[in-house]
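Excluded from the complex is one protein chain; the other protein chains are retained at their positions.
Letters are used for the chains, namely A, B and C, taken in the order the chains are written, and counting of residues starts over at 1 for each.
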Amino acid sequence: MRLSEAIKNLHGKYKNDLTGDVSKSFPALSQVDPDAFAISIATVEGDVINVGQADQSFSIQSISKPFSYGLALEQHGHLFVEKKVGMEPTGEDFDSIIKLDDQNRPFNPMVNSGAIVTSGLIDAKNYATKKEELLQYFSAFAGQPLGIDDEVYQSEANNAHKNFAISYLLRHFKVMTSDFREDLDLYFNQCSVSVNTDSLAMMGATLANKGINPLTQKRCISHENLRHVLSIIFTCGMYNYSGEWAFDVGLPAKSGISGAILLIVPGLAGIAIYSPRLDKRGNSVRGIKVCEELSEQFKFHIFDYQTPKEISKIL
Amino acid sequence: MRLSEAIKNLHGKYKNDLTGDVSKSFPALSQVDPDAFAISIATVEGDVINVGQADQSFSIQSISKPFSYGLALEQHGHLFVEKKVGMEPTGEDFDSIIKLDDQNRPFNPMVNSGAIVTSGLIDAKNYATKKEELLQYFSAFAGQPLGIDDEVYQSEANNAHKNFAISYLLRHFKVMTSDFREDLDLYFNQCSVSVNTDSLAMMGATLANKGINPLTQKRCISHENLRHVLSIIFTCGMYNYSGEWAFDVGLPAKSGISGAILLIVPGLAGIAIYSPRLDKRGNSVRGIKVCEELSEQFKFHIFDYQTPKEISKIL
Amino acid sequence: MRLSEAIKNLHGKYKNDLTGDVSKSFPALSQVDPDAFAISIATVEGDVINVGQADQSFSIQSISKPFSYGLALEQHGHLFVEKKVGMEPTGEDFDSIIKLDDQNRPFNPMVNSGAIVTSGLIDAKNYATKKEELLQYFSAFAGQPLGIDDEVYQSEANNAHKNFAISYLLRHFKVMTSDFREDLDLYFNQCSVSVNTDSLAMMGATLANKGINPLTQKRCISHENLRHVLSIIFTCGMYNYSGEWAFDVGLPAKSGISGAILLIVPGLAGIAIYSPRLDKRGNSVRGIKVCEELSEQFKFHIFDYQTPKEISKIL
Partner (left out) sequence: MRLSEAIKNLHGKYKNDLTGDVSKSFPALSQVDPDAFAISIATVEGDVINVGQADQSFSIQSISKPFSYGLALEQHGHLFVEKKVGMEPTGEDFDSIIKLDDQNRPFNPMVNSGAIVTSGLIDAKNYATKKEELLQYFSAFAGQPLGIDDEVYQSEANNAHKNFAISYLLRHFKVMTSDFREDLDLYFNQCSVSVNTDSLAMMGATLANKGINPLTQKRCISHENLRHVLSIIFTCGMYNYSGEWAFDVGLPAKSGISGAILLIVPGLAGIAIYSPRLDKRGNSVRGIKVCEELSEQFKFHIFDYQTPKEISKIL
C-alpha cells in the first residue's frame, strides 16, 4: 500500500474516535473545534497529500521549539549553544521544568526552561527584529510566509503563570539576563505562530530532506545542525513519553498542546497530524495512533532499516 | 578510508593515552592491566578485524544487560516484559537506581534495578538450568561457547552492597518475589560472563545483522524483539551520558565498568573496544573517543542516513 | 480534675473506637489483639496509675530509638555521636529513609537509617555483651528487668527487607563498617524488647524526672544527654506528623508500630498508651487522641507554661 492510501484509511478509521479533551491551558486554546482532524504528508520531492481540514489553522506551540533551537544553532554554532542548554532527556514533570543540570543549564531545549533560554539566544538588531527574524526562519522551513496569531499570543501571555515562574527562577539563578521578560515574550510569540497541517508537514519535509526546503530548494540549516535538531527531537520530543516513543515509533516527532504532532521520516517525508483532543500526557490522541500505525505498517522505525528499493514502493 | 585502516589508526593515535582509572568497585575489577587496549570489528558478513590484545578476556558486566533483556523478551514476549520493566531513559544516579516509575517498575532494563528484575524473569526448570540457559543464549550471539569467570563472580557477589540494597528494596515493594536472592545471584553470574573484544564484537554483529549470527547463520532474536533491544540500547545504553551520545555518536552502544564498549552499526557491523581506564561517568575513556571518531569519520550517525553505495565503500 | 480521673474518662470515651488497623509489617505484629487498650501514668514521685490491660506485653519497636540513642550518648558523648547521626527533622518517607545529609549522616536517630547507625555505635566487649548492655540500659529506665520477645525478633528479622536495604546502602556509602549485619541484628533485638504500659510509662517517668528513675533513684542519663534525648523526641518523634504534634500536643512523644505511644511531661510524668490499631501514618489512633486531649485539658503544651502551684493540683 502507498502512503497516500494509508493516511486516507487511518483518517477514516479514527474519524469517530473522540476520546481525550482539548487543552485548557488558556482560553484561546480551549475554544478550538475539538473534533478537527487533518493529516498532511509532504515528501522530500515536494509533493503534498492532505486528508481532512488541512487548511484549518492552529498555533504551533511546542513544535516551535526544535525550529528556534535550529535558529540558535545557525546563529551561534553548537559549541556556544550547548554551554547554555543541555542535551539530556528528562521527564516534563514539575522538577525537570525548573531544575538545572550540574552545569547550571536546563536539561534540553524541549522542556520549557530550555526553550525559553533558547529563544533568549536569538540575535537581531533589536526586539522587533528578533520576532521578524524568527518568523522568517520558520517561514523558510514552510516554504511560505507564516504569521503570528495575536489572539493566541495575548491569551497565552496572560495565563502563562508557570512560564513566568520558570523565567523568574532562571533569572534568579542568573541563567537569564535582565532582558528575561523580553525573551519570554519572544517565546510566547514563537508558540503563537499560525500553521496548518499542510505548512507544518512541509516544515518537517525540510528536516527530512537534509535541511533543504523541497519547494524553494533553499538550505535552511547546515548538515551538522540538522543532525543536532533531529537528535534532540528524537530523544526529547515527546516529553516523558519519549522513551516509549523511541521504542514503538522509532522516528523523531514533536507534539504541541494545540493538538498537533510533526513526524519526520528522514530521507522521505514530513507528516503533520492535527487533532486537538489530548491524552493525559498532553499529546494528541489520534495523532499518536496515526504515527504508531504508520511506523508499524511502513517499517519506518530507525532500527527497521530498509533498502531504498523498499522505500521507493511506498511513495 | 576503510574501517580496517581506520581502527588501526585510532589504536595508534590513542595507544599512549593513559587518562582515567580502572574501576575500584570490587577487587577482581581493580586488578586488571589498566593499559590494555583492543578494538575488534565483526561485520554482518562474518569478517573480523582485530587490533591490539583482542584475545584478552574480561567480564562483560553491564553489556550483558541488553542480551538478558533479549532473552526475557524471547521467553515472555514484550507485552509481559513491559509490565515488569519500563522503557524510559533516566540518569543512573542515586534516585533512579532505586526509584520506580508510576507503574511500580524500574525505569528501564539498563539501570541496575531494571537489569536485576529482568534477570529474575529468565525461566528454566531450576536455578542451575537458568544459568545454563543464559550462557547458551549469550554464546549463540557470540557464535562460540562462553563461560563465567568465577573469580570475578565471587569478588562481585561479596562487594555488591548497592545491588543487595536495590534487591531488598525491590523485594520490599513486592517488585521481586521471595526468590530475589537467587535472581540477584543470577545477575552476578551474568555480569561475570567472560568475553574478549573478538567475541563481543560478534555479539554486536548479530544485533547488526537483523538478529542472525553471521557465523552460524542462527537467528538469536526475532525481528520485533531485536528492534526493542536496539531501541533500549540507543536510548539508555550510556547512562546519563545517553542524551549526549545520541547527539554526538548517534548509534546504539552499551558500556560496562570492566572498560568495554559495544557499538552497533545496524546493517553493517558490531564494534567492541576494551580499555579499562574509565572517566567519571564510568565509561571507557579510549572507548568513547574511538566511537566518536568512527561515527564522525564514516557518518554512522542514524541521522546521517547514507545510501547503500556509500556504505559499501567503507568495508 | 486530676490526671487519674482524666485517663479513666478517656479510656471509657475511646474504648469502643475501633478505627484503624494493626500493623501488617510482619506476622508477629499482625497477630496481636487489635482491640487491646491500656493507659499508664508513672509520676516523677514513682506513683503509677493504670487503666485497661496494663500488664499486656508488646514489643517496644521504635520507642526503643531514643533510649539506644541515650546509651550511645552516654558511652561516647554527643560530640562523637553527632558526627555519625544528624539532628534535623525530616519526613519518614521513602527519600528520608535512605538519603543522607550533607555530612554523609542519616538525618536524625529517629528515622530507621539513623536508628540502625545509632545501634551500631553501642559498645561492649563482644556482640553478646552488646545485647546484654542494651537490655540493662533499658531495664534501668524501667526500674525492672526487661527481656526480648524472641518470636517478635525472628518474625521481624525475617521480613525486614526495607531495613536490610537501608543497611546495605549505608554500607555502600561507608557509613557503616563490615559489621553492619551484626549492627542491624542488634537493632532488631532492640525493637523486640518486651514492655507493657506499666513499665513503659516508668521509662518515660525517668526521662521526666531529670534522668533519675523514680523507683530506684538511679541516674540513667546525664543532665546534658537527657536534654538531647528530649529534644530529639520532641522534634523528630512522631515522623512526618512531628510538626503538627509540636503544634497541637507540644510535648515530647514517641510512637512505635506495635501501637504504643510514650508521652513525656517534663517534671511531672511519663504516660504510655497501648492500642495497636494504627492510622495511615503508623501512629496509634487512640493513642494520639488520648495525648491530644490530655495536653489540651491539663495545659501540658510547652508554650502553655504553668506555675508549679497549678501543676501540683493535677496530681
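Convention: contacts are C-beta pairs under 8 Å (C-beta built on N, C-alpha and C of every residue); 3 or more make two chains touch, one makes a residue touch a chain.
Note that the coordinates shown come from a computational prediction; the quantities given were computed from them, not determined experimentally.
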Visible contact partners (per top-of-document touch definition) of the missing chain: A, C
Residue touching the undisplayed chain, where the options are C:Thr19, C:Thr129, C:Asn158 or C:Ser231: C:Ser231
Candidate in contact with the missing chain, chosen from C:Ala42, C:Met87 or C:Leu100: C:Met87
Positions on subunit A contacted by the hidden chain, ascending: 98, 161-162, 164-169, 171-172
Touching residues (missing chain, whole complex) on subunit C: 86-89, 91, 108, 223, 226-228, 230-232, 234-236, 240, 242-244, 246-247, 250, 252, 266-267, 301-305, 307-308
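We adopt the following convention: only the chains that are shown with their structure count from here on.
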Residual chain groupings, excluding subunit B and keeping positions: A | C
Between subunit A and subunit C, centroid-to-centroid distance (C-alpha), Å: 57
Centroid spacing, where centroids are CA-atom means, of subunit A and subunit B in whole angstrom: 33
Chain centre separation in whole Å, for subunit C relative to subunit B (CA means): 49
Residue numbers of subunit C (touch at least two other chains): none
